[in-house]
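A single protein chain has been removed from this complex, and every other one stays in its place.
Residue numbering begins at 1 within each chain, and the chains themselves are lettered A, B and C in the order written.
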Amino acid sequence: MAEQPRIGFIGLGIMGKPMARNLMKAGYSLTVHSRSRGPVDELAKEGATKAGSSKEVAQKSDVIVTMLPDSPDSELVILGKDGILEGASKGLTIIDMSSIAPASSIKIAKACEAKGVDFLDAPVSGGEPKAIDGSLAIMVGGKKKVFDRSVPILQKMGASYVLCGDYGAGNTTKLANQIIVAANIEAVGEALVLAKKAGLDPNVVFEAIKGGLAGSNVMNAKAPMMIAGNFKPGFRIKLHQKDLHNALLTGKDLGVSLPVAGLVQQMISSLMTNGKGESDHSAIANFIEDASKTTISGK
Amino acid sequence: MAEQPRIGFIGLGIMGKPMARNLMKAGYSLTVHSRSRGPVDELAKEGATKAGSSKEVAQKSDVIVTMLPDSPDSELVILGKDGILEGASKGLTIIDMSSIAPASSIKIAKACEAKGVDFLDAPVSGGEPKAIDGSLAIMVGGKKKVFDRSVPILQKMGASYVLCGDYGAGNTTKLANQIIVAANIEAVGEALVLAKKAGLDPNVVFEAIKGGLAGSNVMNAKAPMMIAGNFKPGFRIKLHQKDLHNALLTGKDLGVSLPVAGLVQQMISSLMTNGKGESDHSAIANFIEDASKTTISGK
Amino acid sequence: MAEQPRIGFIGLGIMGKPMARNLMKAGYSLTVHSRSRGPVDELAKEGATKAGSSKEVAQKSDVIVTMLPDSPDSELVILGKDGILEGASKGLTIIDMSSIAPASSIKIAKACEAKGVDFLDAPVSGGEPKAIDGSLAIMVGGKKKVFDRSVPILQKMGASYVLCGDYGAGNTTKLANQIIVAANIEAVGEALVLAKKAGLDPNVVFEAIKGGLAGSNVMNAKAPMMIAGNFKPGFRIKLHQKDLHNALLTGKDLGVSLPVAGLVQQMISSLMTNGKGESDHSAIANFIEDASKTTISGK
Partner (left out) sequence: MAEQPRIGFIGLGIMGKPMARNLMKAGYSLTVHSRSRGPVDELAKEGATKAGSSKEVAQKSDVIVTMLPDSPDSELVILGKDGILEGASKGLTIIDMSSIAPASSIKIAKACEAKGVDFLDAPVSGGEPKAIDGSLAIMVGGKKKVFDRSVPILQKMGASYVLCGDYGAGNTTKLANQIIVAANIEAVGEALVLAKKAGLDPNVVFEAIKGGLAGSNVMNAKAPMMIAGNFKPGFRIKLHQKDLHNALLTGKDLGVSLPVAGLVQQMISSLMTNGKGESDHSAIANFIEDASKTTISGK
């Protein structure tokens, strides 16, 4: 890697664009590529170099960060036609920050290894606000020496970055995280609906239990949204659906039984088909509200 | 109520005995009664007066605290033959700190009201250690003026005490709390088993996610127990089973759909029949471990 | 028992009235009692003797048939004040045909035994039409000699009568039956909703699979109702709720894990709170339809 590595960035969506911008602000020169023209032009105006393909990004970069929707996208961009590996030289480092299936990360990593390309899977937690202010939590899988070498770059995007294990470990950790978050949101929903239908003020219940064993970051962040009936994202249900889907696929492959994750996914399927896919994932509580014919926020 | 009310205490189990002792330490004179002779004699040596029945306790007290296993026990002790109401004079206050079904609290409260007896349901959270050091969290249901008047007594047993609503509201809040705790323990179990079978170190995963949205008091308290394979109680699974049972009965009566609570209860039934009833409730993770043929703590 | 025993009948509801009538048609003399005056007067006009209490029925009968809503009702009528046991002489036989918790049947049976009264639990399957034409399926628990002696009476109400085991076995068998029926209705609902949303004609799917391993009496009886969108009872959801509730209580007491029964009960709670308690239990499919925003019967 050069003193100041040339960075490529592929995937300039809601998360990717501010992450790329943070790298530019830190002084890195960026070559960017994305499916939509808008954010590419935007970053180009701010000094980034446009590339016509992932392959071209690879030809012009020492390190490439990818931030894509799901496993097939990462596989296409890295392994596919006109993809990164077609343009990669030995010694290139790919940091895939997409939240995808760990098995897909492992598959990509092996293909990279075979070409002398270093790979990290490094999904993030924290959403758009933390992408903007560079304070994401980054969960990393891969080789320690590649991780160590990449810390200066990760630091520009995240407040924390933990090497969780070998290839795929970043995404496995992310999935573990998402199982807990989904189940906990659902449970807070069950609890507050029960309290509401019993005639209690959900806000009083929240205050009464938040300091005890039931207290959690989920409760602190999401109970007020349920109580206000405000499900503006934040983190969209449809993205949580993707994560649970990948968790269940991973569980199936590894022989792990995930009954609550499996059940919550079916609730989310219902919410999506009932038009809630773009709501914040706190709206998982809507399933319990509808099933119980009440709203936590109602009079 | 007298300047310094005479207090009766019924139910000197693992929780009740230290709670009664804290009242005595604070200078109250106590009349005590319990099913087992041992703790009655013990507290008598420390200065308490023994009574032969709940009725007799009532005849000698201005305020009675009850700490009993489940709804039928509270109903028997308060409403039954030789029970509190048989010995109660107008103006007596009953503070039932048992964790029971809210419907049972309401039934008892109405019977008390009819006799001019004041009633609070005031279940606690925190377990034996916090019962001993007087730092329980107390969730209260009942009339505000009775609550206000009882605060000096509650303060001797708890670090926090919140009036959650009318009769039953204390127990409803407790059930809401227990739904969240059970579901969250189960979800942490799913997450760590998934991580473990993927080859990750559960401790690293715990460290990586505990500061994010998945972080919770449950995770901080219970993940280390799962990682150590140490399920010494703490709060016993069989008590959590009772609470979920009461939550589901309450949900059924109120028309609340509680799919995850219902599912976790069936896991707990399995754990109890497989000899885990006396384990700490963190052992809910054992269900996922067994189902997935692994242990979070294993090599 | 006399040559032609004098029969008492308590509980003249939708099921009980035609069952009692079938006994009268067979030539038995009946003494009847019920909460509502209407059916008592009706049967009195047809020749039955009215009694003012269960106790009085017992004083005038050799065999008493009870047909009541749930466990507390059976316990009250048989064990309670002015109940059967207060008026019973040694040698009386009670045939409790109510669908109640097996533990309740056992409790009642023991109390009967202690008074020299014979007891059978004998819940039925088949609904009002089969109660009317005397072709119910009767599942019996109790002693063989009491069963054998009671066959002539059971024959007047049922087309089949099987001694399933000792006290409670009739109701345990009924609960086993009801678990299967509820789960199978739900599964047919999932299957037909899946087919419908995939654009298939549910009727063609029903025809294609009914002869194979998926075929069942549930499918033959209930799929056409789902396809027609006709949920007129038949067997009401609220009664199935009671049976699942008793099944889950029994499972909890015996240490049996019943995850699907537990989950379907929560769906039924939702249906009841959404106004479907009086619908036929085939409307369990409504839960899947609503969750999937479609109807099996729709265009």
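Going forward, a contact is a pair of C-beta atoms (placed from the backbone, for glycine too) under 8 Å apart; a residue touches a chain by one contact, two chains touch by 3 or more.
What you see is a predicted model; the values in this text were computed from it and never measured.
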#### Entry: Shown chains touched by the chain that is not drawn here
A, B, C
### Query
Which residue among C:29, C:184, C:230 or C:297 touches the omitted chain?
C:184
### Query
Of C:10, C:112, C:131 or C:247, which sits in contact with the chain we cannot see?
C:247
## Note on the structure
Out of C:14, C:132 or C:194, only one touches the absent chain, namely C:194
### Summary
Interface residues of subunit B toward the undisplayed chain are 259, 263, 266-267, 269-270, 273-274, 290-293
### Query
Since one chain has been left out of the picture, which residues of subunit C touch it in the full complex?
102, 125-126, 137, 139, 160, 162, 164-166, 168-169, 172-173, 175-184, 186-188, 190-195, 197-201, 204-205, 207-209, 211-219, 221, 247, 250-251, 254-261, 263-264, 267, 288, 291-294
### Query
So that we can see where the missing chain sits, which residues of subunit A does it touch?
241, 245, 248, 251-252, 255-259, 262-263, 265-267, 269-270, 272-273
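The working rule: only the chains that are shown with their structure count from here on.
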### Task
Please indicate which chain is farthest from subunit C, where distance is taken between mean Cα coordinates of the chains.
A
#### Entry: Identifier of the chain whose CA centre is least distant from the whole-structure CA centre
B
### Message
Using mean CA coordinates as chain centres, what's the gap between subunit B and subunit C in Å?
### Response
37
### Query
In angstrom, rounded to a whole number, how far apart do the mean CA points of subunit A and subunit C lie?
52
### Message
By the touch rule stated above, which residues of subunit B touch at least two different other chains?
### Response
251, 255-259, 263, 267
